[in-house]
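Handing you a structure now.
Every protein chain but one is kept in place in this view of the complex.
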Amino acid sequence: MPERRLQAENLHLWRGDRHVLRGVRFAVNAGECLQITGGNGAGKTSLLRTLSGLMYPEEGSITWCGGNIRRDMQAFHADMAYIGHEPPLKPDLTAQENLHYWIGVRRPLPIDEINRELGRLGCDQWRNRPIRTLSAGQKRRVALAGLLLMAAPLWLLDEPTTNLDTEGQRLVGTLIEEHLAQGGLAVAAIHHELAVSSAVIRRLELSSK
Amino acid sequence: MSSTGTSALEAARLTLARDIRLALRKRGQLIQPLAFFAIVTTLFPLGISPELSRLRDVAPGVLWVAALLSSLLALEFLFRDDAQDGTLEQHVLSGQSLTWLLFAKTVAHWLLTGLPLAVMAPLAGLSLGVPVASLGGIVASVAVGSVALSLIGSIGAALTLGVKRSGALLSLLTLPLSMPVLIFGARATELAIRGAGFAPPLYLLGALAVLGITLAPLAAAAAVRISLE
Partner (left out) sequence: MTWTWFHRLGSPPYIYGLAARLTPWFAWTAAALIVGGLYGGLVLAPPDYQQGDDFRIMYVHVPTAWMSLMVYTTMAVSAAVGLIWRIKVSHAVAASCAPIGASFTFVALVTGSLWGYRMWGTYWEWDPRLTSELILLFLYLGYMGLRSAIDDTQRADRVSAVLAVVGVINVPIIHFSVLWWNSLHQAPSVMQLAKPTMPASMLIPLLMMFLGFTIMFGALLLVRLRAEILNRERTANWIREAVAS
């Protein structure tokens, strides 16, 4: 099995007339977390969306485990978990139902496993209530449960600690560290430092000039 | 790498089940296109004449125009909600074929809007004076035709995802593409009303539906990906 590694080479992206990504390059290995920082409009979200394959860079390449992601996007997506700014949850379904459909499409998922992860993230009390009745922080926890359930080696996270209290932020740090310890990789766009030990952190700063 | 993924069939089943469950939680919204269909069919007698003999002549056209317009209305909730809450993006990133998932969504959409329309059409037909013997033909033609309409509509719905207040534009895009369905469907209905064999236009409708099944989800998937770029 080829070594787990995400590599970006000379990425250039234009949005309309704006040259958003200007020759971005980096490599993340198994057990590492790349922290992307930069002001508003610097291109953090655009970079994450490009890495996930949703956006198409005008120049440059992205390789996963040695192969260009464009070669087999479906296989790449099966290995990758992307959580954008807003948790991708249907307001009219319960937390449990959301995860059942969202993750079930990716891999077979017994209800016990769903409930176990929801419990681990402190969502037991309200796992059978519709998402629209939950607070932003609670929704974020459900999304994190989904992230864990996806069981994907590569995590792409856009500001994962948004709307979480200090305890929640520490929880995110713990989850990422556990994921890295199991040989996973993470790329996160952040505003504040993640609560992760600096030994496993790589950094990338984007400027919005 | 990913050896234990969900099978494509199971993924489609889950997507279909999800969409149906969601729609049933907002039953009020489901009724709207059907109510619209009923109202539009009422407009014609009011605008033409209460005489059933005259209405029977125009019944095929009336039924099909009303069906077309109400299926347009129903397209609102095919992709829009998913696009707004970020779950459409997750479909694209799920590792499953997007074409296949969108096909599953369109099937769910048809079950929720097209099939009820096929059930309502005979009632509207009776109100326009069609003979009872023709009701079977009406149900068959609307059932098959609405499959084609849902598929054609899914293309328009996907194309207008990034557009605000897209109702008029959606109509402008979808109606010309739906005209063949209207032509064959109305002809099948007309023949059924006359008591003649309506198989030929029904087969043509079926051919359109099959063509739609093969091509429409591909176009819709391309449009969805572009809207997420």
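Each chain carries a letter (A and B) given by its place in the written order, and its residues are counted from 1.
The working rule: contacts are C-beta pairs under 8 Å (C-beta built on N, C-alpha and C of every residue); 3 or more make two chains touch, one makes a residue touch a chain.
If you're wondering where the values come from, they're calculated on a predicted model, not measured in any experiment.
Remark: the omitted chain is touched by one listed residue; of B:Leu173, B:Ala192 or B:Ala209 this is B:Leu173. The hidden chain makes contact, of the residues B:Thr15, B:Thr113 or B:Thr160, with B:Thr160. Within the complete assembly, B:Ile183 is the residue of B:Leu52, B:Ile183 or B:Ile213 that touches the hidden chain.
In the full complex, chain B touches the hidden chain at residues 155, 159-160, 162-163, 166, 169, 172-173, 175-177, 179-180, 183-184, 187, 204, 208, 211, 215, 219, 222-223, 226-227, 229.
Mapped onto chain A, the footprint of the missing chain covers residues 15-17, 56.
Here, only the chains that are shown with their structure count from here on.
Residues of chain A touching chain B in their complex: 1, 52-56, 65, 74-75, 77-80, 82, 84, 86-93, 97, 100-102, 104-108, 153. Within the complex, the chain B residues that touch chain A are 1-2, 4-6, 10-11, 14-15, 17-18, 21-22, 25-26, 81, 85-87, 89-97, 101, 225, 228-229.
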